[in-house]
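Removed: one protein chain of the complex. Kept in place: all other protein chains.
To keep things simple, chains are lettered A and B as they appear, and every chain counts its residues starting from 1.
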Amino acid sequence: MAGQAGGTPSTYSPSPTTRKTKSLILRNDDVDWVRTDGREFHQCRPAFFKTGAVNAAAGSAYAEFGNTKVIVSVFGPRESKKAMMYSDIGRLNCNVSYTTFATSVRGQGSDHKEFSSMLHKALEGAIILESFPKTTVDVFALVLESGGSDLPVVISCASLALADAGIMMYDLVASVSVSCLGKNLVIDPVLEEESYQDGSLMLTCMPSRYEVTQLTITGEWSTPKINEGMQICLDACAKLATIMRECLKGPDSALEE
Amino acid sequence: MEVDRVDGRTPNQLRPLACSRNVLNRAHGSASWCQGDTKVLAAVYGPKAGTKRNENPEKACIEVIWKPKTGQSGKTEREYEMILKRTLQSICILTLNPNTTTSVIIQVVNDDGALLPCAINAACAALVDAGIPLKHLAVAICCCLAESGYVILDPSKLEEQKMKAFVYLVFPNSVLSALPEGHLKVQGEPMEHGIITSVTQGAMPVDDYLHCLERGRAATAKMSAFLRKSLQPKLPTE
């Protein structure tokens, strides 16, 4: 019992002293700086998807983009909460939470309310809610490790998990974000780039239908920049969707083709 | 070899037991149980209509709420609640009142060692007092293992601190049966030798655990006689 001295003593993370100087290169308005992971400005991180990660769930998917790692489980359609009123269409319930070790400093590992509602809005338009009246589909996401662009990864991963669960959708939902750093637009930013950005744009769409389900813009943007950013995102989403589709087909079907 | 106990008891000697039933007016059943200076109060409410959370169309549900003497309940209390709940579930006949909930509230009055066994004994007496259908009673005992491998029973708080390992054991009470002897034997062992619950703390050799089992079994015969005696006088009046 020696390890559990009454009450937890206050602790701190022994963070390295040489942090700030290193990443300030980003702030230069020069056009020719290099991204920390050596990517080009309009190049996404390699995406990895895998469906069926959680057996206990009706459908699930794991996604890994660089250091960003998320798992999404889908449960249902199942009985709605008792207090819910009757409804002709199905309900969607979303929750996003972080592990305590997701960030470099140990966090509390709590629910992320804002991301939960954004995920809900991003998916709602793509799901055919009429196909499961009275019942609820639960979409739960856990960010295992946060490496930047967390929400777009969660959204793409969630749509894959929904497909894995056999929930009817109009199309897969793919999501990509760009950061505005000085004069440059940087696609699929990592955590460090996100912390220095002047503005961010996240676009969620159904690529086959060429329809946008969600668009959020924060920070300082000029109209031409927004247009440019949206176009970059739409192109990237289309490419992302082909990767997601390949994942759904599985290795067996890939061999047949 | 001998370990001197602070209060001069022999290793197998239990502290004086005391049990009184129906101590609370508004509960459906209640009991207080003392082992020396350790005292626990148990109250039983129910069976009440099943709440949403515990709904089960086939079985009755038991919930246990553990109230520590001071402060808020933490992980230890949650663990005790779980152990108590599982233990009580296995002695109750759950199929008689399906879709109901029976609440057992445990209030620690004083902790002077062997708290969990004391609470289990109290809860068991309170369930009898509330008239909840039971398969049999349960008796709980704490065995302590000293550094030298020496076993003492029913430790006080002071003794607990000096010990390297504990074993909390719950057995069914010994049955007085009209059937011929040996009827209730399972695999050549009488029923009351079977363990309902076992919780240990601290590392020990396996043989020492088995030794604790034997000593615990021997002591529970005395405890179940006491339990039977303190529960009996009330029966004819009801």
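A few remarks follow.
Convention: a contact is a pair of C-beta atoms (placed from the backbone, for glycine too) under 8 Å apart; a residue touches a chain by one contact, two chains touch by 3 or more.
Rule of thumb we're sticking to: contacts and distances are computed from a predicted model.
In the listed set "RNA helicase", "FCP1 homology domain-containing protein", "Ribosomal RNA-processing protein 43" or "CTLH domain-containing protein", the entry agreeing with the UniProt name of the missing subunit chain is "Ribosomal RNA-processing protein 43". The residue from A:T51, A:S73 or A:T204 that touches the chain not shown here is A:S73.
Looking at A:T103, A:T135 or A:N184, the residue that reaches the missing chain in the full complex is A:T103. Residues 1-5, 8-18, 53-57, 60, 67, 71-73, 75, 78, 95, 97, 99-104, 106, 109, 111, 138, 140-142, 144-146 of chain A touch the missing chain (whole complex, contact as defined above).
Although one chain is not displayed, chain B still touches it through residues 75-76, 78-79, 82-83, 85-90, 165, 167, 170, 172, 186-187, 189, 191, 193-206, 208-210, 213.
Here is the rule we use: only the chains that are shown with their structure count from here on.
Between the Cα centres of chain A and chain B there is a gap of 51 Å.
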